[in-house]
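Note that this complex is displayed minus one protein chain, with the remaining chains in position.
On to chain A.
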Amino acid sequence: MSHLIIAPVVLPAVMGALIILWMRQDLLLQRVFSITGTTLLMAVALYLNVLAGSGEVQVYRLGNWAAPFGIVLMLDRLAALMLLLTAVLALAVQLYAVGSGWDGKGRHFHALWQFQLMGVCGAFLTGDAFNLFVFFEILLIASYGLMIHGGGEMRLRAGVQYIAYNLAGSTLFLVALGVLYSVTGTLNMADMAVRVAAMPAQDTALLRVGAVLLMLVFAIKAALVPLHFWLPSTYANAPGPVAALFAIMTKVGVYGIIRFFTLVFPQDTAIESVVADLLLPAALFTLAIGQIGILGTRHLGRLAGFAAIGSIGTLMIAVAQFTPQGTSAAVYYLIHSTLAAGALFLIVDMIGVRRGDLWLRLGGVMPGNGLIAALYFVVAIAVVGMPPFSGFIGKLLVMQATGTAPAMLWIWATILTTSLIAIYAMSRAGTIVFWKSSELGQAGPSGDFRERGDEHTPNLAHAPANWLAVAAVVLLLSGIVALTAFAGPVMRFAEATAAQLHNPDAYVSAVLEGQEGTK
């Protein structure tokens, strides 16, 4: 038992507290400590990946209490991978926030950032359903603070919607947990799995209610249609780096679905077929509505938000197969879509800073037009899933995994058609922002834009280190390139992860057996 398993929760918690207590007034110290903390987190996550790579499920018993009663943290391949993904995304986005000066536009950015990381890492590690709820609340409270960082009317209004929606979601979460507890009498996920498996088939009505409620909760977090309404306004109005970090938060919902419906409600039960029947149509609609939304919107922030919804749709199609092949495709696409969505939000923010606003209309030439256009080009290819980047491989894997599914025709038709729509939509947005605006040049007929431009003039002087912001985006994009180049090894890891997830006996026995030394 390695004590480092709890480090991803404790480290950000200590960092956040330190930052709030000792360096409230000193932005430089905050930056140093916060970036150091995230780097350490990444190192720990790397180590934990090595640890989980052995294939053995690691258990950390808090206070050394015996399992169904005490709280446990669990580390398997999926949890380790999610931790690493969180740390990498957080570090890159944090560098962007520092480089672009976003972290100075309000107070407590870095402290909230660390608490957010604590919540996300805890949600990935915990092996206890109620603790999952608690970590959800931690990450949500921090995200409320980050979401309104910098203030402004629109941001506050979108924030109220975001909070109200998530409060309703938290309420549902508690109902689901209450139902599951009243049926199974336990909240430990492994113990719950044992009791669900032992339950006679005719007594599972309440269990099915609990399972579907739980899926609704995760679907709200993952912004699955028809529960996606909170996302576009929230992401479009949130500060750019915060929206980029939120790319991992939708994945927390996906993680919850994968975890619960492989471990607690595994294959070949009535529960899973109910959920799979609901999940697949929802995923297809999510994909369609996300990609059509890209086409329909006239705001770049919303464009990125709808792109995130679309990628969740693709991801959920793979998850809804509930087969090892589908899950391994989902794991690969999950890595890709997190990096791609993060990069897209950062590039959109760069455009916003230089252009003065994010509406898709003709404006003046931006400083650094060429560089940003190139970055946008790369990320657009990755997001819509064209070769040569990992989006293409990911979509190919998803299609391969659904090749024998009964609904294969629907799935393939939706993926291919929506990809075409997305290509058109992304290239249209890029054309308006980069080419047409630059053709118009300085003397363009964009009077109102130019007049307003004075107050909004891209003030890059606010950004303390603009090169750092660009480097952060390049870092995320190089992650996508690496994911493409090393698709083979990554896929092998994803397959091992899926195999581990679909064979939960090892997980269950790791928690419940061999507890001699515990209280």
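Everything that follows uses one rule, which is that a residue touches a chain if its C-beta (ideal position, glycine included) is under 8 Å from a C-beta of that chain, and two chains touch if they have at least 3 such contacts; residues count from 1.
We adopt the following convention: contacts and distances are computed from a predicted model.
**Q** The chain dropped from view, which UniProt name applies: "Type I-E CRISPR-associated protein Cas7/Cse4/CasC", "Na+/H+ antiporter subunit C", "Fe-S cluster assembly protein SufD" or "Ectoine/hydroxyectoine ABC transporter permease subunit EhuC"?
**A** Hidden chain, UniProt protein name: "Na+/H+ antiporter subunit C".
**Q** Among A:A164, A:M408 or A:A485, which residue is in contact with the omitted chain in the full complex?
**A** Of these options, the touching residue for the absent chain is A:A164.
**Q** Where the complex has a chain not shown, which of A:L51, A:V134 or A:M199 is the residue touching it?
**A** A:V134
**Q** Of the listed residues A:L75, A:A111, A:I148 or A:M366, which contacts the missing chain in the full complex?
**A** Here the residue in touch with the unshown chain is A:I148.
**Q** With respect to the chain omitted from the figure, which of A:Q30, A:Q58, A:T86 or A:S233 is a touching residue?
**A** A:S233
**Q** Provide the residue numbers of chain A that touch the chain removed from this figure.
**A** Residues 130, 134, 137, 141, 144, 148, 151-154, 156-161, 163-164, 167-168, 170-171, 174-175, 177-179, 181-182, 187, 233, 236-237, 298-299, 357, 359, 361, 448, 452 of chain A touch the chain absent from view.
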